[in-house]
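Shown here: the complex without one of its protein chains, the others still in place.
The block that comes next holds chain A.
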Amino acid sequence: MAGSQRVYRQRIRSTQSLKKIFRAMELIAASRIGKARAKVTAATPYTEMLTRAVSAAATHGATEHPLLSERTDTNRVAVLLVTADRGMAGSYSAAVIREAETLIERLESEGKEVDLYVTGRRAVSYYSFRNRELAGQWTSQSDAPDVETANDIADRLLAAFLAPAEEGGVGELHVVYTRFVNMVTQKPRIVRLLPLEVVEGVEAPGKNEALPLYEFEPSAEAVLDALLPRYVRRRIYTALLQSAASELAARQRAMHTATDNAEDLIRNYTRLANQARQAEITQEISEIVSGADALAAS
């Protein structure tokens, strides 16, 4: 009996230290998420300007551009998957990997060959365990991506898209990431990034208003040439930022739930420990009483 009481006390102690860890991770995620969201906000003006300029250039200038046209000479496609570096974020990585798996299955059933590019250690370990070859991987900054990494990723993917078919050129690029809707909702999302469809943020001009007639310096083609790769980089950077914010939000929520569960466990174990103690006392009393009775009878 004394044994079970000790066991409960031990469990309470270990659950308490786990609870402290969960609480700390929740607070860390909470403090970082503010920073991640500020980064998303700070990046918005550039994105808006760029989108506006690209759509202006595309509507005025020539729309014949390798990044805008479909490729028919290859059946390879690239998929970029954005996941977390660390776990402890509930179903965040699992959800986005599942989404990517569905996409890969669909593409392969259409007879396409998939080149997989991933960011985040979770996806790297998931695929290396399954012996799947990765065309590219980036790790170690899933919760605070910087512009340089995004540019690096984008340049690799653009090079693959512009490469000739016999050198492993790809015909399409899909990005699977997690969109940050708000603190409680984050949705895995699939976007086909290449070939580009410049439609976002373009308002169709009304009947009586014409789009401003831009002059291009040096020429519409040159401007488009310079803007489109930037646009792709930007879209990838935005996807990374959204994923980072989602990851932190998911982690904060998961750790909050874990803290609550630890509290529940501690409460249950305390009750059981009290019960065990009470049972022990009752037993001791009855042993003493029956011993005294036996002595008195003799």
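Some points to look at:
As a convention for this text, a residue touches a chain if its C-beta (ideal position, glycine included) is under 8 Å from a C-beta of that chain, and two chains touch if they have at least 3 such contacts; residues count from 1.
Assume contacts and distances are computed from a predicted model.
The chain absent from the displayed complex carries the UniProt protein name "ATP synthase epsilon chain", chosen from "ATP synthase epsilon chain", "Arginine ABC transporter permease protein ArtM", "Hydrogenase maturation factor HypA" or "2-oxoglutarate oxidoreductase". Across A:K39, A:H174, A:R235 or A:R251, the single residue that touches the chain missing here is A:K39. Among A:I12, A:I28, A:A53 or A:A165, the one in contact with the hidden chain is A:A53. In the full complex, chain A touches the hidden chain at residues 39, 42-43, 45-46, 49-50, 52-53, 56-57, 147, 212-218, 222-223, 226-227, 230, 237.
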